[in-house]
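For this view, one protein chain was removed and the others were kept in their places.
Labels A, B and C are assigned to the chains in the order they are written; within every chain, residues are numbered from 1.
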Amino acid sequence: MENNNDVFMLGGHEFHSRFILGSGKYNSHLIRAAVEYADAEIVTLALRRANTRPEENILDFIPKNVTLLPNTSGARNAEEAIHIARLARKMAGTDFVKVEIMRDSKYLLPDNQETIKATEVLANEGFVVMPYMYPDLNVARDLANAGAACIMPLASPIGSNKGLATKDFIQILIDEIDLPIIIDAGIGRPSQACEAMEMGAAAIMANTAIATAGDIPMMASAFKDAIIAGRKAYLAGPGRVLDKGGAASDPLTGFLR
Amino acid sequence: MENNNDVFMLGGHEFHSRFILGSGKYNSHLIRAAVEYADAEIVTLALRRANTRPEENILDFIPKNVTLLPNTSGARNAEEAIHIARLARKMAGTDFVKVEIMRDSKYLLPDNQETIKATEVLANEGFVVMPYMYPDLNVARDLANAGAACIMPLASPIGSNKGLATKDFIQILIDEIDLPIIIDAGIGRPSQACEAMEMGAAAIMANTAIATAGDIPMMASAFKDAIIAGRKAYLAGPGRVLDKGGAASDPLTGFLR
Amino acid sequence: MENNNDVFMLGGHEFHSRFILGSGKYNSHLIRAAVEYADAEIVTLALRRANTRPEENILDFIPKNVTLLPNTSGARNAEEAIHIARLARKMAGTDFVKVEIMRDSKYLLPDNQETIKATEVLANEGFVVMPYMYPDLNVARDLANAGAACIMPLASPIGSNKGLATKDFIQILIDEIDLPIIIDAGIGRPSQACEAMEMGAAAIMANTAIATAGDIPMMASAFKDAIIAGRKAYLAGPGRVLDKGGAASDPLTGFLR
Partner (left out) sequence: MENNNDVFMLGGHEFHSRFILGSGKYNSHLIRAAVEYADAEIVTLALRRANTRPEENILDFIPKNVTLLPNTSGARNAEEAIHIARLARKMAGTDFVKVEIMRDSKYLLPDNQETIKATEVLANEGFVVMPYMYPDLNVARDLANAGAACIMPLASPIGSNKGLATKDFIQILIDEIDLPIIIDAGIGRPSQACEAMEMGAAAIMANTAIATAGDIPMMASAFKDAIIAGRKAYLAGPGRVLDKGGAASDPLTGFLR
């Protein structure tokens, strides 16, 4: 049951895989396995990761057909994010950028207002801007108006593996915003990724859930399958839920009516 | 990432697919598609379904390599269930039987005590007894002692699609009972099936969730993928969950510490 | 807003307070304060507690107008429970008995089937039988037929403070059984007691939640208020819940329509 026409668009580019893999927290040898088992077409990359140690460049471990998505991890405001984005474009040779702006390192929650500012500047410079944000409908509208290619709301605090703590508000974004909604941060298990896809998310970004698993390649494969499952369920249209009582699945044999 | 050695046993028989499909609620033409997309090795069958209309026998629509699992749907007590099981063995030529005993047709909740009695009798007659039950640890122990081949607790009332309403108590069964725990009844979406597998369930039985979906074959395929994903996640070992705060996925660029 | 006519009946006796206090886990000096702050009319008592140390009898610390409810804590089957109940009647001079039968000390889950047997024998001997049970509709019906004065389903494992893990099935008991449903075991916080009362429970039994709190009398008082609040909400009839969107509480000023 493969459907090659079920794609989503980011900045005019077409993607089939709905699983975006983070590259942080892996050693270089594991990242290749993770990408392969995840069947990922997009992999995020922190600027520092790309250039810190020349003797072991993580880029060498990422398959060539994969789209690199540099992020602005560590930026505290729009100005810093814009600066990192421009550097990353030079180094990685891509227009894609994931804007991440955080004020503090305790909860690492995105600064929505600075993210809007950076998105506007970078979109005007031709970047394909993928903004990480706290799921607030008004902010998502501003990001769309600022030229974002998609909206990347958090499910729960980054690295927490706590799952869909913002579920009701992510559903509002999916219902109201006419851009791909990509769930970023907090997804801890494949079942949570599956549920987000059932709700109508366009894609899932995960990193810590895989990097902290016991068997990294197998967990990458589990997420891949769960995301595909959730997408199929969304397309198939879910069954009805009973409010009360039960309903027999089988014709009863004549004893029970 | 296929693992052909990851099997579970029922009555000495080895199964690879962890998705058991119910056949109720389908028309005969859809059942074949559902079985194929589900990649099911076991399909349940109500006695009445097998013999009601000779001009259209549902058995003709089920692939020959699939294990038929007759159920005792409609039985109100142990005696009726035993009677149906014996009839089903004659008609379907299989020792497998799913014992379902319900007192009323409003909630269709299993009668645990009568189920224990029927399990004991049928196990002594050489049946591979798969008892549907309300997830009660003491009853699961009695069923194991009575000779059950597995334990089939409900997730929520049959046909309700309400998901894992009994989650904490199913986890207790998984932790304490040394038989396959197969989740039966109430699973409404692939993400719920995935979660049950992550918890350590051996397999999932679904029927209404697929039969009431908009696109039946696609939903069958979604469940198949989700169950595989959940199994992989269980085997991989999930990542840790933070109680509070967040944790950076990426090395920070130097602005934020 | 006191309603002196809002009572519930147990064995022909009328009770106003819907908070039943467990006496286990307290030292004797705290039990009096807890009873007073809880405004409890019924207090449970384990047999061993009543007679272990003659120099400090817990009965001396319980106000005289409180109904003692001996329990059969420690009984592993109907026979032991019946034996303890008869002893307790002699010692405490009351017909009330809470039947608790558990097979093991890990999860301490009630043995429903032995509980039905003990209930039948004790009800025939004139006891006011209050059976602690795992919330199974069929078992609740059997207990009612056996002569139980109420049904006492667990919310989650005893002493766990995990709250309403069996919520959907407790609601079924409330809807289907024509006896007071008293929630026993697992209620960890006043908000959970309040929610159970909103659902239509007749009363709440708590012990560990109070005994392990930082300030025992204040937590007893908190539970008392929460139970009263939940009862009022049930009687008042809750407001409607929106499926999607919001609804203005105030007339808008003319700017926003």
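Note that in this section a contact is a pair of C-beta atoms (placed from the backbone, for glycine too) under 8 Å apart; a residue touches a chain by one contact, two chains touch by 3 or more.
Small disclaimer: the values here were computed from a predicted structure and weren't measured.
Visitor: Which one, C:L30, C:L108 or C:L179, makes contact with the chain that was left out?
Guide: Counting the whole complex, the residue in contact with the absent chain is C:L108.
Visitor: Among A:R18, A:K162 or A:K224, which one is in touch with the chain left out?
Guide: Checking the options A:R18, A:K162 or A:K224, the one contacting the hidden chain is A:K162.
Visitor: Who touches the missing chain here, C:L10, C:I31 or C:L47?
Guide: Of these options, the touching residue for the absent chain is C:L47.
Visitor: List the residues of chain C that touch the chain left out of this view.
Guide: 1, 22-25, 37, 44, 46-49, 52, 71-76, 80, 84, 102, 104-109, 157-162, 185, 188-192, 194-195, 198, 207-219, 221-226, 228-230, 232-233, 235-242, 245-257
Visitor: Need a quick check: the contact residues on chain A for the chain that isn't drawn.
Guide: With respect to the unshown chain, the touching residues of chain A are 103, 107, 109-113, 134, 136-139, 141, 156-157, 162, 165-169, 172, 176.
Criterion: only the chains that are shown with their structure count from here on.
Visitor: How many Å are there between the centre of chain B and the centre of chain C, using C-alpha atoms for each centre?
Guide: Measuring from centre to centre gives 34 Å for this pair.
Visitor: With centres defined as the mean C-alpha position, give me the chain A-chain B separation in Å.
Guide: Taking the mean C-alpha position of each chain, the two centres sit 32 Å apart.
Visitor: Going through chain C residue by residue, note those that touch at least 2 other chains and give them in order.
Guide: Within chain C, no residue touches at least two other chains.
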